[in-house]
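All protein chains of the complex are present and in place, except for one that has been dropped.
Just so it is clear, A and B label the chains in written order, and each chain counts residues from 1 on its own.
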Amino acid sequence: MKEYRNYFFKKLGWFAVTLVAAFILNFILPRLMPADPVAAIVARMAQGQTDATGVQAIYEQYIELFATDKPMVEQFVIYVQNVLRGDFGYSIAEYPRTVNDVIRSSIGWTIALQFPAIIVGWVLGNTLGALAAYLKGNFDRLLMPLSIFLSNIPAFGMAIIMLVIFAVELKWFPVSGGYGYDMIPNNSPEFVWSVIVHYQLPFWSIVLITIGGQAIGMRSMAIYELNADYVKYARFLGIKDRKIIQYVFRNAMLPQITGLALSIGTMVGGALFAEIIFSYPGIGTTLLTASLGGDYPLISASTLIITIMTLIAVFALEILYGFIDPRVKAAQAE
Amino acid sequence: MSKVILEVNELTTKYITRFREDIYAVDHVSLKVEDGKSIGIAGESGCGKSTLALSLMGYYFPPLHYSSGEIIVDGRNITGMNPDNVRKTILGNEISYIPQAAMNALNPTQKVIRFIEDVIQAHNPRVTRQEIYELARERFELLGLPADVLQKYSVELSGGMKQRTVIATSVILSPKVLIADEPSSALDVTSQKMVIKMILDLMEKGIIKSLIFITHELPLLYNVTDDIMVMYAGQIVERGSADEVVFDPIHPYSKALMGSIIVPEAGLRDVKLTAIPGTPPNLKNPPAGCRFAARCKFAMPECQAISVNLRDTGGGRTYRCIIPEEDLRKAYENES
Partner (left out) sequence: MKHLLGQIFRSGKFLFGFVIFMIIMLTVLIYPLLVEYPPLKTISRGTFLPPGIYVNVYDSMTFSESYTLILDNAATKRIASKLNAEDRQAMKEWLVIGAELPEDEIDVDDTAKLIDLWTTNFDPTVRLPGMTNADRNYYIRLTASLDGLLATEGATVAVANEDTGVLEEKYVIDQTTYVNVGEVPNVRVLPLGTDNFGRDVLTELIKAISVSLTIGFVAGTVATTIGLILGLVSGYIGGIVDDLIMFITNLFTVIPSIILLILISFSIGQEKRGAFTIAVVIGFTSWVWTARAVRAQVISLRNRDHVNLSKLSGHSIIHILAMDILPYIASYVVMALILQISSGILAEAGLSILGLGPRTTEVPTLGLMLNWALIYQAPLLGKWWAYFPVILIIALIAFSMNLMNTGLDQVFNPALRD
């Protein structure tokens, strides 16, 4: 247990440092660019080019929130304070809603969509890859080209294809949104049903793009393990194949967890596009709205939230991995 | 004469490649191991000795296939048995095995005791975990291994400890025959000695009845096994007692093998060190005549054409060469 505690604190430390680095990147990247969006927006507002409602309010908020008239270091301190308070100011695209409000209403949709979809895709992909490695023959010959093909369709492409086939042509599912456009969120069975129906296409398009790569990885991992020395040894001590297969798949699956931790960033990125294509009311669609509306506070907050969510997912996976793979503990004991 | 534990008659096994070519890696090999006796098999890497180790167990999986011959364990011919039955009743139980790469022989994510449970339950599902634990603890302690090894993962064990754990696990069911395939070659000298001592202990303590020890270091077999067989290109080229084969080899290949190895044992050190030129023949198309002819210093033109059988010297030794024993000895004397 002591080894595991070491591992845990090491990972926790790494998580904390990464989090700080993510904060800094999120703050500094936009300000390093030739056309600093904060400055651009402030300048635009100061000149009074836009005279829509609330411009003055936004402008004043800006000066206060981003302290653009103060030195960089001080700006950063203020930025961190604001982030910790959850105060990201007003959204430009969705004025008079605050950024906090916009994010809060979309983040639940994203978590409820992406988390299960990535897990289901991972499980299905690994099962199929393991079966391909074990059954070989026709199953393998059919599944592998299909997986390679699937893994090469970009996330947005898959979403568009599913949209056209199942929503536009077959009309089995609605084309967009998280629930019927004529509904108000409540607990009625109609609303729940509507949410379930709207959930299917974005969900399965994320699952499908996840399956391909996972199946390919699991297959080669399992083939590698099937040829490992311990398999031969176990066979020659008379252990049944069924038992040996258990060893093999357990061992092949463990690196796949690390693989998931490493690629979850890419997956989340892909899944955002599924949201956009289906106008799912999550962070992905929020990003699109913000980008089209030139809404810097919203972009900045969304990217920060997505980064933090990804970091938490990676951290959770690594903690889980350390728990189930004894090799991690052994490495810590050295 | 004591009881024969393992008898192998004219065993031939082959690899079938992806291109459907047959490679006979074990070619008409016969041997007999008696109760309480051990036999060593030596040869260069690639001579078929590891394949022989796998073949002797009577269980084959692709690309290795059985071709002909018989394996008789304790009076039972196992070559005709259903493979699943062999696996269940023979492997681990009657014949057991210590693999070449013991470093990776244990599943890295399984505790030693869990693996031992799997081994025992594969042969006798009714044994309880408690009984298995008692048995394993007793056996490990008898062999000088701490019992807490049982509760560890293989990654937590040192190289030597891993090797000894594998040996103890291999004999957990007290098999009649133990086949050890280069059990010590990856270890440092101290661990090597420990492992060899442990294997000899198994015989002494009656855990196993007979031993087949395979190595590429011919001199290592001296003091370890009673008899030695030298293998070349899938065939046995010489057989005799350990003393005779190490100090007084007849076959030119055994002679050359003795000279090609750096020997740690005192008393063997004065043997001249020379590498054997050339490489073993391609077994896809083995030469028609003597398989060693191409590399043999004493080869005559007819060696390339005439295939030779093992011949008996009369004194319990056999060798595979058309040159008479006396002529070979004379040739060796002239050399040095």
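Throughout what follows, a residue touches a chain if its C-beta (ideal position, glycine included) is under 8 Å from a C-beta of that chain, and two chains touch if they have at least 3 such contacts.
Given the structure is predicted, the values throughout are model-derived calculations rather than measurements.
*Asks:* Could you run through the displayed chains and say which ones the absent chain touches?
*Replies:* A
*Asks:* Hey, which of A:I119, A:L262 or A:L320 is the one touching the hidden chain?
*Replies:* In the complete complex, the chain left out is touched by residue A:L262.
*Asks:* For the full complex, which residue in A:V197, A:I223 or A:I245 touches the chain that was left out?
*Replies:* Considering the complete complex, A:I223 is the one touching the chain left out.
*Asks:* Given the contact definition stated above, which residue among A:N126, A:S205, A:Q256 or A:S300 touches the chain not shown here?
*Replies:* Of the candidates A:N126, A:S205, A:Q256 or A:S300, A:S300 is in touch with the missing chain.
*Asks:* With respect to the chain omitted from the figure, which of A:L146, A:I161 or A:V197 is a touching residue?
*Replies:* Within the whole complex, the residue contacting the unshown chain is A:I161.
*Asks:* With the missing chain put back, which residues of chain A would touch it? List them for me.
*Replies:* Given the touch definition above, chain A has residues 14, 17-18, 21-22, 25-26, 29-37, 40, 148-149, 151-157, 160-161, 163-164, 168, 175, 220, 223, 261-262, 264-266, 268-269, 272-273, 276-277, 287-288, 291-292, 296, 299-300, 303, 306-307, 310-311, 314 touching the missing chain.
The rule we apply is simple: only the chains that are shown with their structure count from here on.
*Asks:* Considering the complex alone, what residue numbers of chain B touch chain A?
*Replies:* That would be residues 54, 57, 59, 61, 87-88, 90-93, 96-97, 99, 101, 103-111, 115, 118-119, 122-123, 153, 155-156, 166, 169-170 of chain B.
*Asks:* Can you name the residues of chain A that touch chain B in the complex?
*Replies:* My answer: residues 228-230, 232-240, 243, 247, 250-251, 254, 325-327, 329-331, 333.
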